[in-house]
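Handing you a structure now.
With one protein chain removed, the remaining protein chains of the complex are shown where they sit.
After this line comes chain A, so read on.
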Amino acid sequence: MKNRIDLRFEECAAQGRKALITFVTAGDPDLDTTEALVLSMEQNGADIIELGVPFSDPIAEGPVIQRASQRALANHTRLEEVFALVKRLRQKTEIPLCLMMYVNTLYVHDIANFFAQCRQAGVDGVILPDVPLEEHAPFDEAARKEGVHPIYLVAPTSHERIRSIAQNASGFLYCVSSLGVTGKRSEYATDFDSFFGEIKQACTVPYAIGFGISGPEQVRQMGRYANGVIVGSAVVELVEQYGKDSSKPVGEFVAKLAQAARETQ
């Protein structure tokens, strides 16, 4: 069976639009809300959804996702429950799902068993923000055996590393827009023409841009550089504001993002 991420990027390319990737932390404020949020985001035009597995010490996150992680942990959200959530979702939707998780929450489980569980539940990709290329091999091998994409990241500081990372990438390449942690930004110092020039040359899979994309305007602005855009903190902020009632406002927000992604060439 072909990976859902590949199918979705092919579909977007055929329709000449950008893929919209959105993020929520699983279990924030509870897993039932996360389930409703995923379905609402899909109905409103999200193409791929990243589910954040909460971690006690998320070093790559800004305050918004840190707080979401804390709320989810306060509810004792555990990895096995995230897998159960994915299984429930798979009875209702075929939207591509990625887990975004710090490596320790994976490592304490048997790596091979973890990726087998990903396949059984219906997870399509796994993003490990604290595992660079040099440490990726054991995870890649186990992931690919189960048909799960290990998703790589490149950053504006990657330069000569871009080529080797891009050669290993599968599913899509996650392009970090700028220095710093996750969260909204008002401006970017990155030279996108040069950054994406290097990526385009080296990358054989689709690539998506994330970190700091907070609304439709930035989707239009940044989307033109990539095959997809990733919106995280701005969605999580709405979840923080509306809690259990967040699926409607998040849906409305995602609809605006999706329209911007459709209109971006």
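As a convention for this text, a contact is a pair of C-beta atoms (placed from the backbone, for glycine too) under 8 Å apart; a residue touches a chain by one contact, two chains touch by 3 or more; residues count from 1.
Assume contacts and distances are computed from a predicted model.
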Protein name (UniProt record) of the chain left out of view, among "Tryptophan synthase beta chain", "Acyl carrier protein", "Amino acid/amide ABC transporter membrane protein 1, HAAT family" or "1,2-phenylacetyl-CoA epoxidase subunit A": "Tryptophan synthase beta chain"
Per the touch definition above, residue among A:Leu37, A:Val126 or A:Val154 touching the missing chain: A:Val154
Residue, one of A:Thr34, A:Thr105 or A:Thr264, that touches the chain absent here: A:Thr105
Missing-partner contacts on chain A, residue numbers: 55-60, 62-63, 66, 73, 78-79, 103-109, 129-135, 152-159, 161, 165, 176, 179-181
